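Since the structure comes first, as structure tokens, the remarks are kept for the end.
A single protein chain has been omitted; all remaining protein chains appear in their positions.
Just so it is clear, A and B label the chains in written order, and each chain counts residues from 1 on its own.
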Amino acid sequence: MIRNFTKLALATGISAAIVLPASVLAEIKIGIAGPVTGPVAQYGDMQFSGARMAIKQINADGGVDGEMLEAVEMDDVCDPKQAVSVANNMINEGVSFVVGHLCSSSTQPASDIYEDEGILMITPASTSPAITERGYELVFRTIGLDSMQGPAAANHLISLDPKRVAVVHDKQQYGEGIATEVRDTLEEAGVNVVMFEGITAGAKDFSSLVTKLRQADVDYVYYGGYHPELGLILRQAQQAELDATFMGPEGVGNKDINTIAGDAAEGLLVTLPPSFDEKEENQELVQAFEEAGEDPSGPFVLTSYTAVQLIAEGIEQAGSTDPFEVADALREGSFETPIGTVRYDDKGDMESFEFVVYEWHADGSKTPVNQ
Amino acid sequence: MQDLLYFCQQLINGLTIGSTYALIAIGYTMVYGIIGMINFAHGEIYMIGAYTALIAITGLATLGIAWVPLVLLIALICAVIVSSSTGWAVERVAYRPVRGRHRLIPLISAIGMSIFLQNYVHLAQGSRNIGFPALIEGGFRFGGEDSFQMSVSWIQITIFVTTFVCMTALSLFISRSRIGRACRAVSQDLGMANLLGIDTNRIISATFVIGAALAAVAGLLLGMYYGSVDPLFGFIAGLKAFTAAVLGGIGSIPGAMLGGLILGIAEAMTSGYLSGEYKDVISFSLLILILLFKPTGLLGKPEVEKI
């Protein structure tokens, strides 16, 4: 009671000038859920540093309508089982806005709970189309979909006029999803896809696959999956003198592939979201990250920053912290963010999300390919 | 002609993998032959061997030593020493105290050890895949210019030859040397061997050390052949090698060789003619099928139930 009273007194004192209802001075809790530990913790780091920075900056500018944001961070290890308990704990904490989760297989079960409990969720990293296909009102994302990236990659391949293409994937949600999109787009354009095959994630021996690719006499290979496997495929293909150009999604586009594949990584084509941290209008933000000792270049740093920013702007436009009203505001509005102008469709996907084709080099650098 | 070359190429791929499976399977089979337990942590010992070899190779590169035979030799020695020590210590810490108890107890202890070692390396070295330099490069090819060419690389030949040499040496060692004879005696009847003045503890330690040393050799070779290491890969390879050991008849050294080769070829042929996705399904189905008809594996001795 006493605490409430002091709060009230404080609130009236401070906000008398700005005319605000005293009762809303409580902080707005923003949940951040992603892997802090586990095999993909490095991606989780990107997510957390982006979201933290956004919260810090918004608070430094006086918060959202005078209310401060408070981060509630939780670790889901990218395990669907833990993601569900994280979601339940978020509810315990009284969070109404969540930035997360990272892995699609965690986002999906968690989003069921958020939708049910009226919590607005923006994932900065999950690319599986299934997440927004269920007609949920409160689920958004600040990243492109596999179904956008696949056609982007396929269209580039088509422009290269390939004769025989092989599409390989790692039998995981992300890899197989993109690979299927690529195959479908290629086949629609009449490209000869001679092979569509899965490998085992975590495997090391691809000599049989490489032999098969040589036998099939392909000139392009699209690989849906992550860098550890593609690195080995590239290397073993080089050893067996397979003469084909490889292409992969953003999951293969990091420098670790060079440590595994060595020279064989030269000439690899990669579709990536444009490097937001290299955009001119973001330089101030990049500097802020660097001053804080954080690396803004990861693919999920600025998407996650944007997620927080969208929540804040949504609250401002809706004039309320009710997640349903904020969701309506997000669907109606158009927002200028570090990842470009964001406009949402009914499902909660961005109306456009650009992918750029880069050529990867043996020294770990990349150059955009002119189409 | 082209199809034949393709078949031969897949056969060579299979033989290469198969021989490394066999090298790792030796560790399982010897331990099982002597104390009748599955050393689940053996795959991790192989992984530690590969990591040590990589650390040695990278360290030597930093020091500016680049003469390949010397680098290989030093890496091999380091890997063998560290792996054997780990094998020895694992036996002392986790298996010796539980020896002779209900057979589930050592198995659980071994699974625990496997999880422990995996996470120990994971914490010390990180979870990412680390590239392994290919020290032995090149090879030769058969076949016409415009058709499918069969290629055999030097590293494949090295792997095959090394496995063959190790196996022969081990067989001779087991059949001729004093320790080998003691090993056989212990595996026949531990209590009796003890009574006859054989230091059985020592012999059991020796089996773990020999198995671990061969696993380290496999670690170095496979690291170079595949091209990367990560803390999990020992477990997967260990599972395959264990399957190979059971397939060939656990407890039998020629059986491990045979089982490894069959498994390797089956995997390569599945990937080559069917699809890589079903590789593991086929190898496990093969195992189940063989066990159904020969319940103790291909070369295993039929178990006699004693009353």
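What we mean here is this: a residue touches a chain if its C-beta (ideal position, glycine included) is under 8 Å from a C-beta of that chain, and two chains touch if they have at least 3 such contacts.
Heads up, the rule we're going with is that contacts and distances are computed from a predicted model.
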item	value
Name under which UniProt lists the unshown chain, selected from "asparagine synthase (glutamine-hydrolyzing)", "High-affinity branched-chain amino acid ABC transporter permease LivM", "biotin carboxylase" or "Glutamyl-tRNA(Gln) amidotransferase subunit A"	"High-affinity branched-chain amino acid ABC transporter permease LivM"
Touch criterion as defined above, residue of B:I130, B:A193 or B:A218 at the omitted chain	B:I130
Selected residue (touches chain absent from view) among B:T58, B:Q149 or B:S171	B:T58
Option from B:L73, B:I108, B:V165 or B:L195 whose C-beta touches the chain left out	B:I108
Chain A residues that touch the omitted chain in the full complex	36-37, 75, 77, 80-81, 84-85, 88-89, 91-92, 105, 108-109, 112-113, 116-118, 128, 130, 134, 171-173, 176-177, 198, 255-256, 258-259, 262, 362-364
Residue ranges of chain B at the interface with the undisplayed chain	32, 36, 38, 48, 51-52, 54-56, 58-59, 62, 78, 81-82, 85-86, 88-89, 93-94, 97-98, 101-109, 111-121, 123-126, 128, 130-131, 133, 239, 242-243, 246, 250, 277-278, 280-281, 284-285, 287-288, 291-292, 295-297, 303, 305, 307
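Everything below uses one rule, namely that only the chains that are shown with their structure count from here on.
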item	value
Whole-Å separation of chain centres (CA-atom averages), chain A against chain B	40
Chain B - residues contacting chain A, complex	6, 9-10, 13-14, 16-17, 127-131, 133-134, 137, 139, 141, 148-149, 151, 153, 222, 226-228, 230, 232-233, 236-237, 267-268, 271-272, 275-277, 279-280
Touching residues (chain side chain A, partner chain B) in the complex	39, 41-42, 171, 197-200, 202-205, 207-209, 211-212, 214-215, 227-228, 231-232, 235-236, 239-241, 256, 258-262
